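The full complex has more chains than appear here; those shown keep their coordinates.
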């Protein structure tokens, strides 16, 4: 299985979740108060409009589903908003 | 002039403004004061409820004034013209690209709740009356500028802007049902329904501590503004100047317009403060969704770190003295 960590501006969190549900992923986990610094502005989380704050979304799925997610996110979200995708190997314990 | 200076000094010497300054300084000297985000968020909600509710109760007492229709018209005119003027100045004088023009004009066309609240505080300290429905006017003026600005971007951009279709749905929701609009209108209507009797039961929470809570909130706003001031360089000279002059242009225009409508001094001040104020809660979220290519470092810094402090410290007494001068 693969673990995809999606770091995205909090304003876009709802949309990313909607896209994940469209793809029928088996589940996802969200950490909502995440700060960060990248090529764009520093997201210190300290203002009221939620645009300078990140959310971290974790999805563990098969490689096939993860590929679909990546494609969809690239098209619908990451071409306009700042964000990062980190992919790694993981085992789900059942 | 002397009255302006004395007003400005008096305004500067209120606990609210001074706590804003304290917050600002504390960030500059890198003090570790930290007001948790949960608190800032609930304080912003408190102000919208308190302002809306109080307005509604006022309306329930005085009934709806003849001036209401004029006021709605006025609010819409300002909501549409301010972003247009801002856009044109940015584009033709500043030579800024269309997308950033649109993003910035959306902010300056929309309104800032806390600036409005500070103006109310200013009027109260001078015992000047204003209409209860002005809170509703603020709610009315939140969204139009955002739509106008996006329309302007579309019109002026020959190549298709790659705003996704789904974004429009999000944007409409974000703008019409955004939290400030819903809270302000909702509380206004609740205030109208429950009237004076309902007011007496919540007064010790929604009215009495209002100025004190504003003190704490402005301390926080000062820190947020102070943090952003470091990005001032990215904004540049033209945009920095714009952030200081655009409010004055909007305010003067509004004073003249209100004069034509013959509004009271209180209402005129509130309208001009609304016109002069620049949004930093609702507009950034909407613009980030509608115009993701625009640079947040511009619009957030200008709104929050330049225009907002200018308005609450100098703008309000300045617009007040302009109104007095012209009338």
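As written, the chains take the letters A and B, and residue 1 is the first residue of each chain.
In this section, a contact is a pair of C-beta atoms (placed from the backbone, for glycine too) under 8 Å apart; a residue touches a chain by one contact, two chains touch by 3 or more.
All values reported here derive from a predicted model rather than from experimental measurement.
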Subunit formula of the full entry, expressed with the displayed chain labels: A x3, B x3
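Just so it is clear, only the chains that are shown with their structure count from here on.
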Chain centre separation (chain A, chain B; CA means) in Å: 32
Complex contacts: residues of chain B adjacent to chain A: 37, 40-41, 44, 162, 164, 166, 170, 223-224, 227-228, 231, 280-285, 288-289, 292-293, 296-297, 300, 304
Of chain A, residues touching chain B in the complex: 9, 11-12, 15, 33, 40-41, 44-52, 76, 79-81
